[in-house]
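Excluded from the complex is one protein chain; the other protein chains are retained at their positions.
We call the chains A, B and C, going by the order they appear; numbering starts again at 1 in every chain.
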Amino acid sequence: MSFPVLTVNELAMKFGTSEVFKNISFSVARGETLGLFGKSGSGKTTIGRCIVGLEKPTGGKILVHGEDILSMGKKEFRKLRPKIQMIFQHPETSLDPRMKAFENLIEPLKIHSGLKQDSLLKRGEELAELTGLRPEHLVRYPGHLSGGEIQRIVLARIMALSPDFIVADEPTSMLDVSVQAQILRLMQKLQRETGVSYLLISHNLEVLRKVCHRIAYLENGTITSIENINRGIKT
Amino acid sequence: MSLLEIRGLSVEFPAGENAVKAVSNVSFEVEEGETFGLIGESGSGKSVIGLALLRLLPESAVISGEVIFQGQNLFSLKPSELRNIRGKKISLMPQNPAGALNPVLKNGLQIEEVFEERRVDKKEGMKRSLKLMKKLFLTDPEKLCTLYPHQLSGGMRQRLIACMSLSFEPELLIADEPTKGLDPEAKAGAVDLFTKIKKEYGKTMLLITHDLDLALEVCDRIAVMYAGEIVELNEASKVLNTPVHPYTKGLISAQPRNGLVPLRGQSPSRIKLPEGCFFNERCRCSGIECSKKHPEIKKHKGGWVRCHFQSLQ
Amino acid sequence: MVDTMDNAFAKKLKKEDVLITEVYGSEFSKRLFQRKDMLFALVALLLFTGLALFAPFISPYDPNANELRNKNLSPSEDHLLGTDYLGRDLLSRILIGARTSLSIAFGVVLISLITGTALGCAAGYYGGIVDEGISRVIDVFLSFPGVIFALAIMGVLGRGVFNLMLALSIVQWAKYARVMRGQVLSIKKQEFVLSAVTSGADDFYIIRRHIVPNAIAPLIVLATIDIGHVILSIATLSFLGIGLPADVPEWGAMLSAGKEFMRTAPYQTIFPGLAITFVVVIFSILGDGMRDILDPNHEGGEIY
Partner (left out) sequence: MKYLIKRAGFMAFTVFAVCALTFFLMNVIPGGTAELILKHTLIGLEESATEEQLSQISSRYNLDDPLYLQFYWWVKEAVLRGDIGTSYIYNKPVLYLLTLRLPATVQLAGASMAIATLAGVSLGIYSALQENRISDHILRIVTLFGVSMPGFWIALILIIIFSLKLKLVQVSGYGNLENLILPAAALSLHSVAAVMRVTRTSMLETLGQEYIRFAKAKGLPVWKIISRHALKNAMLPVVTVIGFQMGNLLGGAVVIEKIFAWPGIGSLLVDSISARDLPMVQGCVLAIVTMFLLVNFIVDILYTHLDPRIRYG
């Protein structure tokens, strides 16, 4: 039996005495997009950050391919990290402003693969093409790029790690409507081509309805229901 | 005669050796009693128009054109005359309610000062304001006045600002991006707020927004802006239901509920605008003419469209 | 180092004729040449350091040669700025004094910059108890006003070049540490650092590639302006007779000696002070310019 890509089990988070959320459970299958809907301040971003290991929940389990990442050793977890990636809400701070776009794009490759310069260049260009970036975008500093272009670069650099699972935290809420559609369509295309799964966090129900297979509703710190959107996906 | 008439308004911001063309040659009229919507994506120049009307842009901005309000050209008024219009005849509801209230002054004082300059008794004015606040869904307004802005929620701040702007029942209310940065719930509240303002005060309103839902709900006529100019102008329902200009079409079908169809590319650089149609690069049905000649805005089916092929669209 | 991949990429594009027109990255020099005051200050600084470096070869007299029969001379053709109470040529002494001040100031600022950056970075990045500890120490060091702390240290250690550098560095580092800590605190929360973390990069990599390059700009500005401030402090301590040994030519000490003859030979007071002012002004202009160049939309607030 194969495990789902990600299973979250009774996740809970407390800051001091106030409970941010509790009893959060869901799982995401390969190639599936799960939407997470909630108001601002409902703790949905914190859930996403817990999954990628940027914050430690106060209770519960997070299983990636059946392995609990919370009880893992530091080294072991670092090895697993490339498989679970995150896209953030604010494009303007998502890339290092002191590095040009291309350097930002291939950074994960430099960290993880021992690729030589030539193959780095080649792989970088492949990724750029995959995400619809043109060469003139790649020689600029992030300050000279638009929000949509930056989110493309972010996607490209994430795809460099060939992840299994991506947490997308409001990836388009700072973008214009016409660009939002571009990015969401690109994410769908990447899913079709690589089978990656998404947790799409948003306060925009219409967006979630359009691109998700299932939507989890977060209310008062817990998931009240998970709705199936009929998109003909096999689970 | 219309209440507000804008003729050939252009705004440039000098940036180093170049200039950013924020608004180029915009003309439209707002009739008495109507709600006119200016819609467009970020950077389309819509907010700049709102600020330019009341001469609130920084001094470095180069402005040309005419703004005729009740027969007066606002651009040739003396500062003291202009002050008589600001806040009294034309009010502005600025975007970003958080930044528009002075953080170190109590809310009460910030409401009160509107009356100070108008030879209206402060107490009388405050009474009126408190009534207005209640009407605009603010509970316990007396207490609000003793608080500081940071102690209010985003939605409450917006209502407070709305209340200040409506103190004198202005002839024209300019609302700049009232739903920007608000929660979905507060956003829904804003729609209620503006429907109410429109119904109860019935005065002329210029609504600047990127929110098509709000525009459809509240506006009578809409002008769609792209890269600093108006590309389409018509009745709200016509623009949003049967758009003519390819950009408007694209904008509408990019909405999630209309299919999330992406518009390719992005707005052109405003320092070096393209020679032909500004939308040419992103347009799905551009012809040879489009890359060479900049289209003029022309009458089309009761509205105005800026496209070489409007009759084909 | 940082741009190697970018350069490789840009070169490749150029070869393939994809990229011809757009040139990025030359902004630093472009902005530098837009600021005339900055250029002026740079030229003045280069000239001045040049004079200081080659002082032994250009100065008209031996700065330490006593000629008692020529004491307290007014400026003349022979002695452009006059002579002091031992008959030493004032111009020669001011030039040689520049070496003392500049080299000590550079040393102090460099030491404080490095220490401050390292400690501030550790405090900001690791947080928790490390931050708590370092922050308290910073607070205590910053609660000594002005040169008081340096005075006390010098009082215990006694005069000397090394002691002076040590005392001033002990006083200065905390300022850098505080600025660096604040910078790191805000940068480490930004998404590009978080995505480096989720990519599996280790702490050292993140600090080296992301944190320090993005945090350092205000510290460079601070350091530039600080060179002037340290020169002022050196002069102050020497003026009080607790800075450098008496035989080292230094501006503050010269002022102190000259003030005895204010009535008859005021130029002995005026010229060394002018030299100090001149150098400090240069570094102030440079610092201000650096701020505009490194960060054109800096968030207001002066450093001093």
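Operating definition for what follows: a residue touches a chain if its C-beta (ideal position, glycine included) is under 8 Å from a C-beta of that chain, and two chains touch if they have at least 3 such contacts.
The model shown is predicted, which means the values in this text are computed figures rather than measured ones.
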item	value
Contact set of the excluded chain (shown chains only)	B, C
Residue among B:33, B:99, B:181 or B:202 that touches the chain left out of view	B:99
Identified contact with the non-displayed chain, of C:52, C:105 or C:285	C:285
Touch with the omitted chain, as defined above, among C:73, C:134, C:151 or C:206	C:151
Candidates C:232, C:248 or C:290 - the one touching the absent chain	C:232
For subunit B, the residues touching the chain missing from this view	51, 54, 56, 58, 83-88, 91-92, 94, 96, 99-105, 113-114, 116-118, 148, 150-151, 161, 164
Subunit C, residues in touch with the chain not shown (by the definition above)	136, 139-140, 143-149, 151-156, 228, 232, 235-236, 239-242, 252, 255, 259, 262-263, 266, 269-270, 272-273, 276-277, 280-281, 284-285, 300-302, 304
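The definition used in the following text is that only the chains that are shown with their structure count from here on.
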item	value
Number of steps on the shortest touching-chain route linking subunit B and subunit C	2
Chain separated most widely from subunit B, comparing mean CA positions	C
Two chains joined by the most C-beta pairs in contact, as defined above	A-C
Distance between chain centroids, defined by C-alpha means - subunit B, subunit C (Å)	50
Subunit A and subunit B: spacing of chain centres that average the CA atoms, whole Å	35
Averaged-CA centre spacing for the pair subunit C and subunit A, given as whole angstrom	45
Residue ranges of subunit B in contact with subunit A within the complex	41-42, 183-185, 210, 212, 250-251, 254-257, 260-264, 266
Complex interface listing, subunit A residues touching subunit B	39-40, 146, 148-149, 176-182, 184-185, 203-207, 209-211
Complex contact set, residues of subunit C against subunit A	2-6, 8-10, 12-13, 18-19, 22, 24-25, 190-192, 194-202, 205, 209-210, 213-214
